[in-house]
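The chains shown are only part of the set, and none of them has been moved.
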C-alpha cells in the first residue's frame, strides 16, 4: 500500500520534471563556450570555438569525420578539460572536471559511442549513480517501471531486466538516450544519436527532441544525416578541421549547402551510378539459415557483381543471420560459394573461404581501442604480413599508409591508438581492415554508421568498385535511403525471416517499410523463384 | 504459412523464470551431498554436517567480504594473514585487559578486532585505489606485512589466550542457539546483511558498477576510489568477525594461522558464481561455495579410497568438476 | 567389533613430516595385518585448522578407541583433543605436548631443545669455544623456537657468535639462497647450523659452489638418511647429526595398540633423547628405505 503510494508520488515527480515550465526563458543563453581549444600533445584538435547555446533552441553541429564535434561535446559536458578557453554557464564561468559536475549543472551528453555497463541490467544502467530509494532501500520495482515507460516512449520495448550484454546495439543507444532524459537537465547533447537507429525510432527521437525544445531546454545535436539537421535545427554550427567555419540559421541552409560548408569544396553525387541489371552468376548461396532465437529458415543468393541490401527493423535478425553464416554464432546454414559447398564453423574459416564480415559494433567487436592503428588494420589478415617466420612491420606501416590514403582516414598521426580516432574514422579503419583480407563476398553491417556525407560518397563508390571487380557485396543498413541509393536489390527481413524482396522500380521507402513491418499476406515471400 | 513465428522473442521475457545461473553452486552442493552419502552414509549424519558447516563459517564470512571486493573489481590476497594478525591483536588485548576487566575484556577485544579489521581493510583499499596498484600485487604486499607482524608479535611462537577467558569465550564457537551452532548463525547473519547491502542499497549498485565497467561508473558520478575502498573496509570487517569466531576454536594465534585462506576464500567466491573480473556479486553463492570446499575436505577424511598423498589431487579434481557442473547448469 | 585407532598427523610437506607419514602408514599396515580386531586409520592434515577439522570428522563418524596425534601446534589442538578425550578415547600424544598434560594418557616425544643444545655443544667443543656462526631456522613454530632456544643455550658462555639468523622455511631451495647471501655478506664463517636436514642440503650445495674453504662445519638435525650417510662416510664438514626420528610415531602407535589389545596397560611419558650421531653409532639410525 505504502509502496504503491510512494511509487505514484514518484511518477508525478517524473511527470513534473518533464512538463515543468522552467523559469528559463526561450533564447536565454544557457552555455557559452569561450575560445575553447583542445590539444593532444602537439596536435590541436579544436581551436578557438566560441558558440552560444540558448534555451529553447536546437543547435546542430556538423562537420566531417574528425572535425572535432565529439571533442567539443566532451569539453562542454566535462568528460575532458580544455587546453585553453572555458565555459560560461548561466553567466558564470565554470570548469567541470567530471561529467557528474556538468550533470549537476544541468548538462548531459548522450555519447556517440555507447557507454553502458554490459554486465548490469537495463534498469540498473539507466539509474546508475542516481538510484531511486525508499527508506534507503533501492526501489527496483519503481525503477523498472519507470525504465519501461521511458524506453517505451522512445519506442523501445525491451525488458528492463535484460542484461545490457544481451541487448541489440540500437536498443543500447535508446537506453543511453533514455538515461539522458530521465532527469531534469537544461541542456541535452546528442552526439549522433540516430546513427544506429532505424526509421521508426529516428522519428520518435526527433519528436522527443522537439518536445525538449518546446520545454525550453537547450539541445545540441550532432548528426551526419543532414535531413535530420535540416528538420530540427534552429542554428547550425559548422566545424572543419577543428576550426569554426561559422554559425548559420538552420532554415537558411539546404543540405547541399551544409555539405559544402563542411567539406570546403563542391560535392559530387552521393551515390555512384548502378551498373545495369544483367544475368549474373550466383556467388554466395545460403539455404535454410537458422540461428536459434533469432533467425528462422532464411535462404537467399548473392550474385557476382551485385550489391545486395538487407533491410529490416531493429531486431529483425539481420545481424544475427550473418553472424550465424560466418560462424560467429551457433546456428546452421547450407552455404555455397561459387557452387562449392562450404562448412564454416568460425570466422577464420569464413575469412579463408573469402567471406568478409564487418561488424556493426565497431567499439566492442571491431577494433582494439587501446592498440595502435597498424595492428588493428592487419589483425584479420596477419598472414599477408608474415611471409616467413615473422611479421614485417614495414609492410604493415605501408598497408596503413595505403589504407589512410585510400579510405581517407583522417588521422593526425599514424601512432595514435584506434580509440583516439573519431567515430567515423574508426569506421573507415574497420572497413579497411576487413577488405585487407581480400574477400570475394563482403558483408558490411551498417557501412556508413557515423560517416560524414563526403565520405559516404567515397565509401559507396568504393563498394561499387568492389563489385565491379567481380565481388559480391551484401549491405545491411538501417538507412533506407542508403539501401535504395546503393543497392541493386534489397531483401527485407522481419522477425527472423525474409519477408520480401524489392528491386528496380519497386525499391521505394514505402515498399520496404511495408515489408519490414507487415506480415506478407500471401505466404512467405522468398526470392527463391527469381534467384 | 501465414503466421510468422516469433523466434526473436525467446530471449526476452526471462523476468520470472527460474535463474539457473544462480542455482549453479547450489546444484553442485547437492551433487556433493549425494556423492558424500554414497561414499559414506555417516557423511549426512547431523553431527557431521553441523561440524562441517560450522567450520566453513570462517571462510564463508571472509568470503562474503571478498564478494564485495571482487564484485567491485578488486582482489584481496591478504585475508589469511590479516585474520592471523587480527587474531593476534585481539588475544593480546584481551590478555592484557583480563586482569582488570575480567570477562568484559572479551567484548572489548571484539571491538578492538573490528577496529583492527577496518583499519587493515582501509590500508589495503587505499594502496589499491589511491596508489593505483594492481590489487593482486598490493594485497600480496600487505599479505607479507600482516604475516610478518603476527610473527613478530608472537616472536615466531604462539599467542595463547588467557586461561581465565577461555571458558567464557568458548560458546562463541561451540555454543548453539535453538540447536544451531553459533558460527552458523553468525555467518548467516553476515550473509543476510551483506546481501541486503549488495542488492538493496545504492552502495551495492555502485560496487557492481565499478566492477562491471569502471568508465561507465565514473561517468555516472560514482567514485571508484571510494567505492572500492569501502569494499576493502567491508572485507576487513568480515575478516575481523571471522577472527572473533576463530579465537575460541583454537585458543591461540600463531604465525601459521590462516595460511592459504586467501585461496580458499577466492575459490569460494568464484565457485559461488561471482566472476573474478568484477561485476555482479553472488553472496549466497559464495556461502554455498565455502560450504562446498569444506565438504570436499570432509569427504576426503571420511572416505578411505585415497592415498594420503593424493588428497590434494582429488580435491583439485572435485573443484574442477564442481565448476563444470555449474557451467552446464547454465 | 573392531577397535578403532585413529592417527592424526601433519601432511607430508617436507622431509621430516614425510618420514612421519611413512612410518605411520607402515605401522598401520603392519598392525592391520597382524591384529584382525584392530583398525588403524591414518589421516594427514596440512594445517592446524585442518587438523582440528579432521579430529571432528574422525570422532563424529564413529567411536574412537584410541587417538594417536602429532599436533601441528600445542595451543590450537589442546581443546579439540580434550573434546575427543571426553568421548572416552585413549589419547596418545606424540612429539609436541598439549598445553594440558592431563589430557594425554601416553606421551611419546623427541627433544627439540636437546637437538639444538647437543649441536651447539659439539660446535663449542670443536671450535674451541670461539668462532662465527650463521643459523638457518625453519618456519615460525614451536619446534623451531625450541631448537633455536636449545642452541642459544648451548653456546651461551662461549665465544661463539651467531652472526645472523634467518628463516628458510625448512626448504632446501630457500636455504640455498639464504646461504649464498650469508656467504656474500660474511667473509669469515666458521660453522653453519641449519635446524633441519632439508635445509642443510641447500646449505651444502651453496658452500660447495662458493668454493669457500674457511667453513669448518655445516650441521643439520633430524636424522635424514642422506645426512646420516654422510656421517657414516666420514664427511669432514658434517661429521655428526642429531636424530629426531620420525619413527617415533610408529613407536607411539605400537604402544597404543599394545595398550588396547590388553597385553599391558601403557601409560606415562616416553622421551626419546637426541644423542649425537657419530660415525660410531650412525648405522643404527640409517634406514635406506625410508623416504627420509
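The chains carry the letters A, B and C, assigned in the order they are written, with residues numbered from 1 in each.
Everything below uses one rule, namely that a contact is a pair of C-beta atoms (placed from the backbone, for glycine too) under 8 Å apart; a residue touches a chain by one contact, two chains touch by 3 or more.
Being a predicted model, the structure only gives us computed values, none of them experimental.
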{"item": "Composition of the entire complex, counting every copy that the file contains", "value": "A x1, B x2, C x1"}
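Following the convention adopted for this analysis, only the chains that are shown with their structure count from here on.
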{"item": "Chain contact topology (line, ring, star, complete or other)", "value": "line"}
{"item": "Chain centre separation in whole Å, for chain C relative to chain A (CA means)", "value": "72"}
{"item": "Inter-chain centre distance, chain A versus chain B - centres from mean C-alpha coordinates, in Å", "value": "44"}
{"item": "Centre-of-Cα separation between chain C and chain B, whole angstrom", "value": "34"}
{"item": "Residues of chain A defined as touching chain B within the complex", "value": "79, 98-100, 103, 115-120, 124-125, 128-131, 133, 136-138, 158-159, 161-162, 166, 292-296, 315, 317, 494-497, 499, 519, 521, 523-524"}
{"item": "Chain B residues within the chain A interface of the complex", "value": "1-2, 4-8, 10-15, 200-202, 204-206, 208-209, 211-213, 215-222, 275, 279-280"}
{"item": "List of chain C residues in touch with chain B within their complex", "value": "11-12, 21, 25, 41-44, 47-50, 52-54, 56-58, 60-62, 72-80, 99, 137, 139-142, 144-145"}
